[in-house]
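And then subunit A:
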Amino acid sequence: MSIPVSYYLALSGILFGLGVVAFVFKRNIITIFMAIELMLNAVNLAFVAFARAHNQLDGLIFVFFVIVVAAAEAAVGLAIVLALAHTRQSLNVDRVNLLKF
Partner candidate 1 sequence: MIAPLIVFFACAILAVLGAILLIIVREPIHSALSLVVVMVSLAILYLLLGAPFVAAVQILVYAGAIMVLFVFVIMLLNAGEEERTDWSKIAKWIGLPLGFVLLLEIAHWLFHSEPGTAVANGVAAPPPASTFALSTALFRQYLLPFEATSILILIAILGALVLARKDQ
Partner candidate 2 sequence: MEFISQHPVLVVSLVKIALTLFVVMTALAYLTWFERKVVARMQSRWGPYYVGAHGLLQPLADGVKFLFKEDVTPPSSDIVTYLLAPFLALVLALTAIALIPIGPPDVTVLGQPVFAVSNVSIGLIFLFSITSLGVYGVALAGWSSNSKYPLMGGLRSSAQMISYEVSLTLSVVGVLLLAGTLNLSDIVSGPNGQTGYWLHFIPKWNVFPQIVGFLCYITAAIAETNRVPFDLPEAETELVAGFHTEYSSFKFAMFFMAEYANMITVSCLATILFFGGWLSPFGGGEWEKFIPVLIFGALAVYCLYDIATELQSIIHKLQFTIVVGLFLALAAVCFFFPQYAMPPFWFILKIGIFMFFYVWARGTLPRFRYDQLMSFGWKLLLPVSLANLVVTAVVWLVMHP
């Protein structure tokens, strides 16, 4: 019996939810970035599962583009984190509140 697609979608949903929880509750900015990558991975899994379910290649192509965009975003985001750590001397997002009302 081949594994039903809904199992993969359930796993993707669980991972996405865990990514959201990590994003909301963690204080270190690098860990928040990693939660974003976790969410992107969960979405990739959903794409590949749907590509298999409908027997098409478009889902896999989209996974490529998601990976590429994630790479570009990680590069720029981590550069921003480096600049931030230089100026604020801390990696805690609560400290980045100069514009707070």
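Regarding candidate selection, all candidates are chains of the complex that A comes from, given by their letters.
The rule we apply is simple: a residue touches a chain if its C-beta (ideal position, glycine included) is under 8 Å from a C-beta of that chain, and two chains touch if they have at least 3 such contacts; residues count from 1.
Treat the numbers as computed from the prediction; the structure is a model and nothing was measured.
**Student:** Please find, within this complex, the candidate from 1 or 2 that touches subunit A.
**Tutor:** Only one candidate touches subunit A in this complex, namely 1.
**Student:** Along subunit A, where are the residues that touch candidate 1 in the complex?
**Tutor:** My answer: residues 1-11, 13-15, 17-19, 21-22, 25-28, 30-31, 33-35, 37-38, 41, 44-45, 48-55, 57-58, 60-61, 63-65, 67-76, 78-83, 85-86, 91-92, 94.
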